[in-house]
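Working notes for the structure below.
Only one protein chain is missing from this complex, and each of the others stays in its spot.
Order of writing sets the chain letters: A and B. Residues in each chain are counted from 1.
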Amino acid sequence: MSLSGCPHVAAFKKSKGTKPFRIIQAFFVSCSSVENVKRKARAGSCHVCQQCNQRLHACLTCVFFGCYTMGHIQDHARSTKHNLAVDMTHGTVFCVPCGDYVYDSEFEQISQEERLNCSKFHGSSVQGFSAWEATGYEIELLRRNPTRKKVSGSSTIGLRGLINLGNTCFMNCIVQALTHTPLLRDFFLSDKHHCENERSRDNCLVCEMTRVFQEFYSGIRSVHIPYRLLHLVWTHARHLAGYEQQDAHEFFIAALDVLHRHCKGHNGASGNNPNHCNCIIDQIFTGGLQSDVTCQACKGISTTVDPFWDISLDLGPSSSSNSAPLPVPIIVPTPLPDFSLDSNSSGSSTSSSSLHNGDSGLMSPPGFDDVPHSLDDCLRRFTRPEYLGSSAKIKCSVCQNYQESTKQLTMKTLPLVACFHLKRFEHSSRFRKKISTFISFPHELDMTPYMSTHRRANGLSHHPRSNRTTTSDNQYSLFAVVNHHGSLEAGHYTCYVRQHQDQWFKCDDALITKASVHDVLQSEGYLLFYHKRILEYE
Amino acid sequence: MQTTIMADYGDRKIKDAQMRASINQKLVETGEKERLKELLRNKLIESGWRDELKAHCKEVVRRKGLEHVTVDDLVAEITPKGRELVPDEVKRELLHRIRAFLAQQSNI
Partner (left out) sequence: MFATIVIHECQVMMDTQLLLMAGVGQFERDDTGENELAEEIWTDLIDEMTLGLCFDIHRSVKLGLMIMDDITEEAQQEYDIVDEPGLDVFGQPPLKKHLECLCPSCNRNLAANRFAPHLEKCMGMGRNSSRLASKRIAIANTTKIDSDDDDDRDLDWTMALKGPKRSRKEKLSTNSPRRSKSKLKNDVGDIPSVSSNMENSMATFKALGNSVPVFETLSLEERKNILMTTCGVISEHTKKMCTKSLRCPQHTDEMRQGVRRYLLGLETEERLRHKGDGVLETEEIDIDTYEDGDSQALRERLNRIQQWDAISNPSPAESTSTTNSNEGQGNKKRKKGGKLTHRKRTKGRPHSAQSQTSTGSTAAAAAALQYEVID
């Protein structure tokens, strides 16, 4: 069956066209003006029994409203031979002789248009969104190919091992993280990438990623060999040259960069201004980091916002870096009920109040020189005001002179997916070493205390509880963790990824096994991937 | 006396019906009905009510057959299930809002 309605609909359209339907839709079903709303309110009741909640229908042929459940509209139809009636809540068309609702493509089109007008009028956030539907051709394809793979909570579809091509575990972990980034997965599985350059499809990393996603969701259980991916990344990111074990973080940034470049096509459109790019990579990973430099003399603040794809967090003074892992209570994933549990709030208010006192010395409250033990500690360190010192004076445009100043980093805009990089590898000219301190990280993360609106260099304290509605936008959930095992010289990368909302899996090159949340949260953590819990339409 | 009381009762019923109609009118006029519907729609999708109910619908479709199933078949079986499966918090929140609206209206 298709959207061809029934013979009665066809007959009606022939004699009266589609205008009556449109009128009913616009005036009563999807009201798009104050007038219409008022009219609907007043007139929207059954002509027979005056009730309004009995599945009221409007006769398509004449001005008559009747209940369905009471049979009034059916009676009317039979007596007047007006066969068609429209449900006034949903806009569906009932054919009395056929005894059921029928669907006509022209009517549907009109319904959609009116619904769009209505949602615009109401200022609804979801405008014109309609779920995907298979077309006739696609239905035919589906009919001829009856095997289906449903990605359910207990299926392995979406998981696949990756063979180690020779010290390429760093790449495998990043690929696992990317293939389990929900938004990226949706983008690639819905075939949203249209390669600009016909000739260089083999050379396009985004096309290759599409293929990788296809491989992951194919249901094939044998390991995948990502040799083409490696070749493409090395082709386009030559600075990654070399077979030696590389840094997973470096690879992540390079991969994002190449994907970002290829997303914009091979037209040579350089788009060095990242603010103007709207490719999927930017949409998902790009955030804005605000840097406020406060002149100590005039208290003037100079602000810049730079885009970022990841946040590299310092782990504190290296002297205490080799301490044994401290036992830290595991944070069990629970939905954030209220902010009294948020220890960040207390931290931030003390810091802002201390700033308010006009300290000109080291701005950060005591305790920040200690080794951080949690991701929140690291983020606090990252966003604390830093006194730049007398040797690093900045020219103040207000004072027209070089002044001592403090600098503070905060998040202006948060990306949909936030990647935190714990700087565990120290590379100085004299030595290289790995910092293995245990840093605890939560399953659910609230980024509100680190937002620009929340923290200010000059100490305007925003109470964390003041604006509950906006903070719901800053809630993040962990979905991937990349870990490094061993030492700098001989190390191995593995990762944990989350699927189906609450199932975790450990990916060790070709070996994929089930893991528990406990395992994940107790792991060392090198790269932490979080995604926003609630997405808003723009 | 009895009859008067009965009549009073009947009057009240009519008054109730009239009140219902006028409340309904107010709901539509002020746009509150649309807002409530939107809120409810989102909450139900989030809580998985829609998916759960969808499964039941498919069950009905299977039983009645693809060719013959009508909307009424579905409505008859699914409506009670729909009321049942609503999570308590959702119902509570909606009722709260409705009552707030009613209170607002009676103050006017």
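Please note the rule applied: a contact is a pair of C-beta atoms (placed from the backbone, for glycine too) under 8 Å apart; a residue touches a chain by one contact, two chains touch by 3 or more.
These figures come from a predicted structure and were not determined experimentally.
Interface residues of subunit B facing the missing partner chain: 1, 5, 8, 16, 19-20, 23-24, 27, 36-37, 40-41, 44, 50, 53-54, 57-58, 61, 66, 69-71, 74-75, 78-79, 82-83, 86, 91, 94-95, 98-99, 102-103, 106.
Touching residues on subunit A toward the chain that is not drawn are 1-3, 53, 55, 87, 89-90, 92, 100-103, 133-134, 139, 142-143, 146-150, 152, 154-157, 159, 161, 163-168, 219, 221, 223, 225, 227-228, 230-231, 234-235, 238, 241-244, 503, 505, 510-514.
Methods note: only the chains that are shown with their structure count from here on.
The touching residues of subunit A, when paired with subunit B in their complex, are 37-38, 40-42, 44-45, 50-53, 92, 99-101, 122, 124. Contact residues on subunit B toward subunit A in their complex (touch as defined above): 17, 21, 24-26, 28-29, 31, 34, 38, 70-72.
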